[in-house]
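The complex is shown incomplete by one protein chain, all other protein chains being positioned as in the whole.
Right after this comes chain A.
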Amino acid sequence: TSLPVLAMPAVRAYARQNSVDLTKIKGTGSHGHIVKADIDQFLQGKGNQT
């Protein structure tokens, strides 16, 4: 087991609403946090896959 994905509760909810799997995203926030902008980038198909 590893640590859970680094993302704030509201970011996790945002990902869920947009059917985004957080494990597929590389976080750009502090400590590698996934931030809302990372999800938007991912949705626009601009890469960001790990």
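Just so we're on the same page, a residue touches a chain if its C-beta (ideal position, glycine included) is under 8 Å from a C-beta of that chain, and two chains touch if they have at least 3 such contacts; residues count from 1.
Rule of thumb we're sticking to: contacts and distances are computed from a predicted model.
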Choices "NADP oxidoreductase", "Dihydrolipoyl dehydrogenase", "Energy-coupling factor transporter transmembrane protein EcfT" or "Electron transfer flavoprotein subunit alpha/FixB family protein" - which one is the UniProt name of the chain not shown: "Dihydrolipoyl dehydrogenase"
State which residues belonging to chain A touch the missing partner chain. 1, 3-4, 6-9, 12-13, 16-17, 19, 31, 33
